[in-house]
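Here the complex is missing one protein chain, while the rest keep their positions.
Our next item is subunit A:
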Amino acid sequence: SSHEHKLNFKKSKEVCLNYIQDAMLQKQWKRAAEFLTFYIESLEKDFSTAYMGPSEMIWRIGTEILCHHSHSSMKQFNSFIEQMKTLGVKRYLKVCLEHTFHLLCNGLIDEAYQNLSLAESWRFGEQTAIQDKEMKLIQAYRGLLDYYSWSKQKDILLEHGQNGFEDLSVEQEMHSCFRKAAVNLKEIIKIPGVWDLFVKCYVDLLEFYGDHNEACQVLNEYAYNSKFPANPNAHVYLYQFLKRHGESKKSLISALKILHDIVPSHELMIDFNTMLQKSKKRKKRQLGLEVIFAALDYAGWKENVKAWSCLARQVKQIVISEKHLDWIKQEWNSRKDWWPAFHFSRYLAKRNWQENESLSYEKALVAGILLGKDCKYFKYVSHQGCKAQVKRFRILKKFVNKHNPVYLRISG
């Protein structure tokens, strides 16, 4: 009966798909390709209303196979994708976008650009929300490629300018590239998302043409609009922009303060700490200590010599001046139950001494002050250092012994 026939057909389709998947997951691309040729038959009776019909599967599987198959060429790939584009209307934009990516990754930027322009001019009935998003992405990538050609022409022009002659046509082309790029890039970065690449390019364009206000506004929007995800890069870009344009210390600090609040472990925290340490205001110096302590809480910073030396320097300053010992005490209070095991164990002392002497020096200083001269880490490192006749370790030992009462005040 026809029902049975349909069932059998469905079953054999599934079996075939399983074979394909199996072959692909074992990197047997040839075998997978053979099975795929059989699977194409399933298109004949594609009445499925499923989200992913056979045509989409063929596109996905075919693309994957062609990417890995040893005998495939770019020509074959292009012709396959062209066929796939005609196979499903709903998927046209997606296929175009993926095709562009393939071309871009293979260095065929002009072809990719053509492909994007073609896709952009495509119209079919009413667009769904997904298609709308895909269209925006297509435009944004075209804008990106426009930006790259703009920057190339800019480079040419700058070179020519150095040589002393002007090229009007190049300049005109450059400006038209700018316009095309700016329009498209501006559009996408209005929509909530992660647009690091596009924002950077757009800001670069604006900065070149001197539109600093617009650039600053774009960056502020990208960093502070609550509809956007909390992207640390947005704050980094803003900070870098402010720094480039010589903004005041205050605005730089406030930009980094926000970054500190969302990502205390960001690598810019060292810059932030140095900046704060130099400040004359007590509050800022206290914040600096807080920042460096917070950064060293994270496992990724455990062996960061720079950070440890920042902390060691500041702690040393405070101990010598004997002012603001309460800052250290405050920071230490929430850490004294786990920092010793996390940073200052005997095992780590051994390892740090073997692997990185200067790290162990900085850490030993901090350990000696925070935990006293009897702390395992300090004892081991200073002992080893003195044995190895390294001068700074002897000085370190003297310093810690001299300031041992500080430890009592901190821990008390």
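Keep this in mind: a contact is a pair of C-beta atoms (placed from the backbone, for glycine too) under 8 Å apart; a residue touches a chain by one contact, two chains touch by 3 or more; residues count from 1.
As a convention for this text, contacts and distances are computed from a predicted model.
Asker: Name the chain not shown, per its UniProt record: "AP-1 complex subunit gamma", "TAF1C polymerase", "RING-type domain-containing protein" or "red chlorophyll catabolite reductase"?
Answerer: "TAF1C polymerase"
Asker: Determine which one of A:Leu25, A:Leu168 or A:Leu408 touches the chain that has been left out.
Answerer: Answer from the full complex: A:Leu25 touches the omitted chain.
Asker: From the list A:Glu98, A:Glu187, A:Glu221 or A:Glu290, which touches the chain that is not on show?
Answerer: Final answer for the missing-chain contact: A:Glu98.
Asker: Which residue among A:Trp122, A:Tyr148, A:Phe208 or A:Phe399 touches the omitted chain?
Answerer: A:Tyr148
Asker: Among A:Ile40, A:Val183, A:Ala230 or A:Ala388, which residue is in contact with the omitted chain in the full complex?
Answerer: The missing chain is touched by A:Ala230.
Asker: Please output the residues of subunit A touching the missing chain, sorted low to high.
Answerer: 17, 21-22, 24-31, 50-52, 56-57, 59-64, 67-70, 98, 101-102, 104-105, 107, 109, 133, 137, 140, 148, 151-152, 155, 188, 191-198, 200, 227-233, 236, 262-263, 265-267, 297-300, 334, 338, 341-342, 345, 347-348, 351
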